[in-house]
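Taking it in order: structure first as structure tokens, then the write-up.
Missing here is one protein chain; the remaining ones are kept as they sit in the complex.
Now for subunit A:
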Amino acid sequence: MNTEILGVIAVYLLTLVIAIPLGKYLAEVFAGEKVWTDFLKPVEAGIFKLSGINPKVEMTWKEHMKALLTINLVWLVYGFFVLMHQDKLPMNPDGNPGMSPDLAFNTIISFVVNCNLQHYSGETGVSYLTQHFVLMFLQFVSCATGIAAAVVLFRAFRDKTTQNLGNFWDYFLKSITRLLLPLSLLMALILAFNGTPTSYEGQDQFISLQGDTVNVSRGPAAPFIAIKHLGTNGGGWFGANSAHPLENPNYLSNSVELIAQVIIPIAMVIAFGYYIRRRKLGWMIFGMMTLGMLLLLIPMIASETAGSATIESMGISQATGAMEGKEVRFGPAISAYWSTVTTIISTGSVNNMHDSSMPLSGAWQLLGMMINAFYGGCGVGVLNYFVYLIIAVFISGLMVGRTPEFLGHKVESREVKIAAIITLLSPFLILAGTALATYVYTNHGTADWAVQPSNWLNNPDFHGFSELLYEVTSSNANNGSGFEGLADNNIFWNVLTGFVLLLGRFLPIIGPVAIAGILGAKKFIPESAGTLRTDTLTFSLMTFAVIIVLNALSYFPALVLGPLAEYFTY
């Protein structure tokens, strides 16, 4: 086996070595059990005292969601104004301008929702102040929001019957103090020692071999890049994201960033099993998510390392695989792995350009984001999987002749209704959003806009369709990666994706938490021989089948017209 593949395997195994104990640790932290980081308690107590919060107050699921939405709204308003007026605020050594309202609207939403779509470029679009106190701040808190929401769901199934699901602020703060801050600190140090800038000075200059004067943006990038991955945010300090040599200098930093973005999503799944004292269920969910990842990863590595037949026919050797859009220091295999994890979990950072991926890889990247539950984003991955699971519970419950139940709680029409709406939401946002874009592109290409719709696409044809589809899909999944090749910084895209981002974030959080809250409050039914256990291989495969079939049915025509048409035609 070649070393490139070995590199992928090693990185994944290392991820597990860290993620599994981390999952057990998280279960203990959120259960309030004794852990070694308890020395931070006084700090937390101080923060709570300062904010006038009593972290012991138990909340129902509705109170949790009220707290979550309120604080997110505060961040949204705060960030919107700071981004618009960053040019008048300090810490702007490069003199970057304030954002236009539509770009600020899009940017702030995209960071609040843990997406980081970035219709701007870090070098020229933001100041150090906004990078630090708006964007990086949001990278921490948006991730903590997702984790806290997931813990609310966990809590609903820990006890037999309960309405009290713990305290939102407690979960939220602990996610930061016990998890994100320490890990980010460690990772930022590793990156800094590998050459990622950590300085408050403005642009540097050098004269290239050709004699051109080159301005190089710098800044305190290392901590930003750390939380960008740990928190599955994905927004780069620099425009080129982790393909940029300062953002991701070498194979080691590449591995660290790869590991960092996957550990919390996996740890949350393991934590679920430990927290509700049904470890087998946690492992089963983890197994299905891993299966899904492998089914996307293996063909992607295969197609990227094989290279393009069209280029081959031009007589160009592709001994190293499809290298267009990839960094020589990484190569196609680990880049394909990166593309897989960054799309299945909602990071959306890139170390290679997805626009240049092989057509089938593009399809798998899209599918990964459409499913959005193979590991998934911090906390929200479990929430998304849970919705699929409820649908699977309902259908299989009927198939064994019993009113469906999950962990001892009957799943009835109210829960099915919520799950159905959430399942419906993604196809609606993705397909309707793409349809709107294609409609404008086809019928109003010459509209008198700042950027004419007919100039949106670098590549018309099937690939152009994929670019449109990718942008909306990425927004809905709160992923943030782009197929690029799309002129996205204009009112149409800023506003469209802004709304898709908002709806694609909060409804899929509220839905599963509501289902869990309602189920948790229901009477607990002990298991009998007639009960369908949810931690068996059969049921897990049923859930897997539900995930695949639902997504395939929703997106097959769109995928056919984009990447598949490209694949079959060229």
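Worth a mention:
As a working rule, contacts are C-beta pairs under 8 Å (C-beta built on N, C-alpha and C of every residue); 3 or more make two chains touch, one makes a residue touch a chain; residues count from 1.
As a convention for this text, contacts and distances are computed from a predicted model.
When the unshown chain is looked up in UniProt, the name that turns up among "Aldehyde oxidase", "Cytochrome b", "Chaperone protein HscA homolog" or "Potassium-transporting ATPase ATP-binding subunit" is "Potassium-transporting ATPase ATP-binding subunit".
Of the options A:Val43, A:Val57, A:Leu73 or A:Val400, the residue whose C-beta touches the omitted chain is A:Val400. One chain is missing from the display, and on subunit A it is touched by residues 391, 394-403, 408, 411-413, 416-417, 420-421, 423-424, 427-428, 431-432, 434-436, 438-439, 441-443, 462, 465, 523-526, 528-533, 536, 538-539, 542, 545, 549, 552-554, 556-558, 560-561, 564-565, 567-569.
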